[in-house]
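Every protein chain but one is kept in place in this view of the complex.
Up next, chain A:
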Amino acid sequence: MEERIVKFISALRSGGVRVSLAESADAFSAVDNLGVQERDAFRLSLRATLVKDAESLPTFEELFPLFFGSGEPPPLMNLMEDLTEEEANMLAQALQEFGQRLREMLERLLRGEELSQEELDALGQMVGLNQADDLRYREWMARRMQRALQFEQVRKAMQEIMELLAQMGMNKERLDQMRELIGQNMESLREQLRQHAGQRIAENMAEQRPEDQIEGLMDRPFQALSDSDMQKLRQEVRRLAALLRSRIALRQKRAKTGHLDAKATIRANLKHGGVPFHIKHRDRTLKPKLVVICDISTSMRHCSELMLSLLYELQDQVSKSHAFAFIDHLEYITPDFQGNRANEAIQQVLIRMPPGYYSTDLGHSLQNFSDDYLDTIDHRTTLIVVGDGRNNYNDPRLDIFRKMARRSRRTLWLNPELPMLWGTGDSDMLDYVPLCDTILQVSTLSELTAAVDQLLVEKS
């Protein structure tokens, strides 16, 4: 049992749930306390100790039955048993009509035979189940296994058999009954496949070592990130944000350069009999105001998304922020973030603004900005552009960008491209460079984090 729990924990980890050593120790002592006899208490004792995040609860609920079986798939029923001889003959005759493989499958369904473990393994091998290590592939894998079993053909064949049998004059009531049973049998087989797929994937997940990966991912260029990598990074962003937050908070606390705070000074020096040994100053908040303009075309999406996620996690360190996204035109996307995670918000925006090929137009987007939102930039604002400066040979509208840069306190450009590529092809980056105060090349998450950290240091 212990081994099973350990496996379960590592599957949780690779499913993206953070489980520390201390927490797994807690899980064991909780299980010692409540025992494993009562399934529900067992589940709850694992859940309360291992999962500390409402968002991870679904992962837990999905994996738990896969490891500590929710019970068998519904049993299959044998139809052949209660057939009369005449009926059996008719059936045998009808079955003759089909090819070897189909017939085997049909007979299996009629007799209500489950798939054996070896058969399941062979099927899994065939569809590449051993490489799958993400539960999102579960349904897909199950479907592929069904296809390998020719489920669709079998279903059609069953239909035909039923018709044949009806022609041969089998009792209609009887036929309906058979049809229903066969339907149920197919359903149970399907469930069996599903469970097998889930269990296999869960076990593959348990064997993975997620910790090694995140380090590598931090330094992997955005272009080389797959969707599952992004999933992991999204969680990483939250951790980084927490880290940055406490660092920034400390920094702001120490950066007290404001006026004398008379009340606090008196209070602090009461212990010295009112002699002001320690001078207290009023806090001075240096929280920046941000306007972020993000390119969310296909090439830039990962970078922009992570940037926005970071910023929105750090919302409380920023006095005000406005986010805009553009591909061929500009949209105000701050409202999308209310109550949403950054990736969901970006998805929403992408639905409104489907990316086309070669449609990025920063010039036009800047025009939009200056028409509608120029007032979001004032002398306290830091303007951040996340983009590669590739403009598809459209007008870069440097005049507008100059105006924006002049209005803002400082202008920061984050570009994931290598500096040597700037100015090549349709890149207008070199034209924008002289207008920005700071340009950072950020092609990995660690660079991005460093950039955001920099951003919030800002001296007044």
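Heads up, the rule we're going with is that a residue touches a chain if its C-beta (ideal position, glycine included) is under 8 Å from a C-beta of that chain, and two chains touch if they have at least 3 such contacts; residues count from 1.
Assume contacts and distances are computed from a predicted model.
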Name under which UniProt lists the unshown chain, selected from "acetolactate synthase", "ABC transporter ATP-binding protein", "MoxR family ATPase" or "Aldehyde dehydrogenase family protein": "MoxR family ATPase"
Residue among A:30, A:323 or A:362 that touches the chain left out of view: A:30
Option from A:51, A:105 or A:455 whose C-beta touches the chain left out: A:51
Hidden-chain contact residue, picked from the options A:92, A:166, A:242 or A:430: A:242
Positions on chain A where the hidden chain makes contact: 18, 20, 22-23, 26, 29-30, 33-34, 40-41, 44-45, 47-49, 51-54, 57, 238-239, 241-242, 245-246, 249-250, 267, 270-271, 273, 313, 316
